[in-house]
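Every protein chain of the complex appears in place save one, which is left out.
We just call them A and B in the order they show up, numbering each chain from 1.
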Amino acid sequence: MVRKGRVGAFDVVNFLLLLFVAIAMLFPFLHMASVAISSPEYVVRNEISFYPKGLQFDALRAVFEDNRLWIGYRNSIGYVILGVFISMALTIMAAYALSRRGLVFYKPIMLYIVFTIMFFGGMIPFYLVMRAYGLMDTIWAVVLPNAINTYNLIVMRTFFSGMPVEVEESGRIDGLSDFTVLTRIVMPLSKPVLLTIGMFYTVEIWNNFQGALLLIRDPNLYPLQLVIRNLVVVGQAGDVLEATTASGHKVILESLKYAIILLGCLPVLIIYPFIQKHFEQGALIGSVKG
Amino acid sequence: MKQSVFHRIKRDKIYLLLLFPALLYYLLFHYVPMFGIVVSFMDYNLFKGVWHSPWVGLKHYRMFFSNPDAWLIVRNTLLLGLYKFIFAFPAPIALAILFYEMRLKKFRRFVQSVSYLPFFLSSVVLSSIMIMLLSPSTGWINKAIQSLGFEPINFLQRPEWFRTIYIASDIWQMTGYGTIIFLAALAAIDPQLYEAARMDGANRWKQTLHVTIPGIIPAIVIMFILSIGGILNIPFDKAFLLGNAGNMDTADIISTYVYRIGILGGGMSYATAINLSLGLVTMALIYLTNVASRKVGETSLW
Partner (left out) sequence: MKSLKWTWAAAAAVALTVSGCSSNNNNNEPAASSSGSADAGQTASATQSASASASTALPEPAKIRIFTENNTAWPPKPDWGVWKWVKEETNIDVEQVLATGPESLALAVSSGDMPDVLSVFPNDVQKFGSQGAFEDLSKHMDQMPNVKAFLDSHPDVMSRVVSPNGEIFSIINDGAGEGSQMVWFYRDDIFKKNNLEVPKTWDELYTVAKKLKEIYPDSYPFLFRHGLSTLDTFGPSFDIYPEFYQDPADPTKMKFGLEDPNAKTMVEWLNKFVKEKLIPPDWLTMDYKAWTQFMSTNKAFVTVQFIGQIEIMNSQLTDGHLQFMAPPIGSGDKPYLPKGGQEGYGLAVASTSKNKDAAYRYLDYIFSEKGKDIQSWGKEGETYTTVDGKRKFNDNYKEANDLRVISGIQTAATYGWFDFNAWLSLVKPEEQYAYVEAPKYRFPVAYSRPNLTSDEAATLSTANDQLWKFWTGEVTKFINGDRPMSEWDAFIKELGKHDLEKVRTTYQTALDRQLANTK
């Protein structure tokens, strides 16, 4: 459903603004992609701007040949699937309960939750506690400690609260229980926010390496971002131009680094367009009527 | 007609049951590790642990507040957070509305996808790109400035430029991703409202003002309150990577200070004391904003 109207000055200005945004956001990625596939002499002299020079794919090949990255990919996908499931289940249940008008103990519970945003006991106590729970070197170390993001919980609760009371009442009249009102009525009506929060959790789990950094020692359990971080950040510690890859090739570090980074955010980029269409105007109403 | 607490618990039991796993989660993964806060009142000995470290009362708090640099650092943090809030908070709202109003769907989707790319860059990579762009000898930005006939600007060594650079790069990196939440809110607006507005003769601007923006006010208010919490809570990495002896007058903030003293220097207790003080102030800020927001409108955190 598109709102009708003539193409006016508003649309032209909007188009230009968004074009500017697109260019501004895209340029470093064009640069990085160009560096990733340019030949070393140009990279070292920093002569690459937005297009590759002396095309060559050594860095990309090195990335594809590196088994650690594929293990990381596999692990990260697993963590995301399991993690998003747990996070969403916990968040939806809690947000729905909190959106209930006049919930008993509402204020103390909210304070109990919000309080955790501000205070953190420090990295070492956190590590000791997680160790005591037996989370070291298990997939739970990646999935559980951040299962609920308080911001996401509050946002979802706000959306649930905004749902017209009548919708829920109609469900009750049809004889649905509190729980089935959630699954049959509230959730289908909240598709945009569920997708949004689901997307946030996906990105969060995908990008999170700090948890694994503290709690995972087994390289076979490393998520992709930790592998990347080890290659990129640690590789920068010394003044080196070239890196030796797993297969023994020498590759310009800069190209390798960018190739890895781009490959690392690719999967999330691929998912997004599929979610996007639900963000368009009228998506909610469409789902109500449909 | 107020029901007894017992009655209300009984009435809400299914909701409390739904909440239970979340409450347990917060207990296990947030409150239990929070015992670490006590080290701020101790001379924490890592090897002996919390049980055998000596208590020192408020020593570390006094140490921070008697440090002549402390006020400068607090001021830098506050100003950076405040400017960031003022400039970076509205940006995703504005961009989300631009997306919403864009009628070329394919173009819109393309820009949308592109716009949140920067979010995926780590601050290490972002900073190295900034250093490259802003260099007064080889950076593209200064080349452009020079080609316009001006002197190159030594952006990163000038204290007066630090905040601008920090906030501009923040906006660049976070705005696209920040639109997602508002786009979700926009998607929930009933198109019939626009129909009605058009019937009343409202043009595009009026529709935006009277239908679009009111439609996402609850989301804006919640994000507003949550962003208040971020004013003092500025992540360490970018400020550290872009800071140097030249711009330290503005670039040295609480988190970079805590890093130098607490992590490099091993002053775990000192660092915890500073972080705890920060948490208290933030909590107060959020509390006040929430009270204000409840007075003005309907939306609030609790």
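One rule holds in what follows: a contact is a pair of C-beta atoms (placed from the backbone, for glycine too) under 8 Å apart; a residue touches a chain by one contact, two chains touch by 3 or more.
Since we're looking at a predicted model, the values are computed, not measured.
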{"item": "Neighbouring shown chains of the undisplayed chain, as defined at the top", "value": "A, B"}
{"item": "Candidate in contact with the missing chain, chosen from B:V111, B:L156 or B:L301", "value": "B:L156"}
{"item": "Touching the absent chain when the full complex is considered, from A:A22, A:I109, A:L189 or A:L214", "value": "A:L214"}
{"item": "Residue ranges of chain A at the interface with the undisplayed chain", "value": "40-41, 44-46, 117-120, 122-124, 126-128, 131, 150-151, 210, 213-214, 217, 229-231, 233-241, 243-244, 254"}
{"item": "Residue ranges of chain B at the interface with the undisplayed chain", "value": "43, 45-49, 63, 67-69, 123-124, 128, 131-132, 135-138, 152, 154, 156-157, 226-227, 229-230, 233, 235-237, 240-241, 244-246, 248-249, 252, 255, 257-261, 263-267, 270, 275, 278-279"}
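Basically, only the chains that are shown with their structure count from here on.
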{"item": "Gap in Å, rounded to a whole number, between the CA centres of chain B and chain A", "value": "17"}
{"item": "Chain B residues within the chain A interface of the complex", "value": "5, 8-9, 11-12, 14-16, 18-19, 21-23, 25-26, 28-37, 39, 46, 50, 95, 98-105, 107-122, 124-125, 129, 132, 138, 140, 172, 176-177, 180-181, 183-192, 194, 204-205, 207, 218-219, 222-223, 226, 229, 268, 271-272, 275-276, 279-280, 282-283, 286, 299, 301-302"}
{"item": "Residue ranges of chain A touching chain B (in the complex, touch as defined)", "value": "1-3, 5, 7-8, 10-11, 14-15, 17-19, 21-22, 24-26, 28-29, 31, 46, 49, 90-91, 93-94, 96-98, 100, 102-104, 106-107, 109-122, 124-126, 128-130, 133, 144-148, 151, 153-155, 158-159, 161-162, 177-179, 182, 192-193, 195-196, 199-200, 203, 207, 229, 232-233, 236, 257, 261, 264-265, 268-269, 272-273, 276-285"}
